[in-house]
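Only one protein chain is missing; all other protein chains are in place.
Entry: subunit A
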Amino acid sequence: MADKKKRRRAATDSDSESDPLQFKSKLKPDSTILQTLKALKSSAATSSAAKPVTLSDLNLPTACREVSDLPLTSVQSSIESVVLSLAHSILSGNGFSFSVPSRAGANQLYVPELDRIVLKDKSSARPFANVSSVRKATITTRILQLIHQLCLKNIHVTKRDLFYTDVKLFQDQSHSDAILDDVSCILGCTRSSLNVVAAEKGVVVGRLIFSDNGDMIDCTKMGIGGKAIPPNIDRVGDMQSDALFILLVEKDAAYMRLAEDRFYNRFPCIIVTAKGQPDVATRLFLRKMKMELKLPVLALVDSDPYGLKILSVYGCGSKNMSYDSANLTTPDIKWLGVRPSDLDKYKIPEQCRLPMTEQDIKTGKDLLEEDFVKKNSGWVEELNLMVKSKQKAEIQALSSFGFQYLTEVYLPLKLQQKDWL
């Protein structure tokens, strides 16, 4: 693989003096590219056919905590048992205290076999009778009560709704959101099974048909904007597709260009974006697509440390939600572009590249220390190049060759050359 890459680089280097737009002439007919994509799809299908490893199979030396989807009734009964024990404790004069799994960085573990972050089993006490934890303990009881109500009525609310039920106590939505994650950990269920969802953020367009709460949605007929990814994954089902791959896009602008140019009609694919850092719904949706349709996932992110970070959140999970990483992560995402090596390869003009700030460089160096980057030698190489050249570029830098350069030259050429890591 490394050999091939070098040869490819040498090939592109040889005609480096020529006009960058002449990359277009290197494009082979679409049918050839489609052939390579079909090969990719079938290889992805076979590789994912293997039974996925679960945490319990590994017998890790450290105990780990994972949550699962629970039906409403069991969420309700676990809330009730927690509350009963609290009430007993209060009545016997001992106040009350929660045992909350710690979601701090020290309690996270990257498991290379699973290729995702999991949560270790350390937990901390949250007693009521302590000045530093009284507020959190109170908010926790309040959230428990609100979730209990949702269970009884069997409805969904957004995080914002939840916050507004007691603004005076919660003060800031970030407080109630954080406690909500704590409650999922305490009860051992996913956040979706608490019936609390985030507002819609992600969108999908392309060769995908699925049912949303019973209505069939054809994502090729959703206009340019695409279909908003339902915040509640339970509503989604019956996925069908004739796509060859899933294209994961970091940004709205690039997504717009792809959707408007109907990129998915030229190369059958599904285009997804979460407009920046991915929310839970988009990650769940991506995983569901990957699992059910067995399609390869290619990612198009900015050439900066944050692009890679977003990629890692899709792939290995975020630290904040690592307790549910089993459901939220999508394995085997390929980094298609824009990669630091592309800047020279595609002769991105200097004025479109940005110098990295101190903070950027620090983030890049920190990323190099992360296990999920280290496991992929290609990524390490790219990231090293980025930190060394101290240059970053956004996907939009490609627009310097024309707005449609991305869809007409860059992506097809990348696909033709199988240039993903």
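Remarks
Keep in mind that, in the parts below, a contact is a pair of C-beta atoms (placed from the backbone, for glycine too) under 8 Å apart; a residue touches a chain by one contact, two chains touch by 3 or more; residues count from 1.
Definition applied: contacts and distances are computed from a predicted model.
One chain of the complex is hidden; its UniProt record names it "DNA topoisomerase 6 subunit B", one of "Nicastrin", "Thioredoxin domain-containing protein", "Aspartoacylase" or "DNA topoisomerase 6 subunit B". The omitted chain makes contact with just one of the residues A:Thr138, A:Gln240 or A:Asn320: A:Thr138. Contact with the omitted chain, checked across A:Pro29, A:Pro61, A:Gly93 or A:Gly223, is made by A:Gly93. The missing chain, though absent from the display, is touched by one residue of A:Tyr110, A:Phe128 or A:Tyr410; that residue is A:Phe128. Against the chain not shown here, subunit A presents residues 79-80, 83-84, 86-88, 90-91, 93-96, 128-131, 134-135, 137-138, 141-142, 144-145, 148-149, 152, 169.
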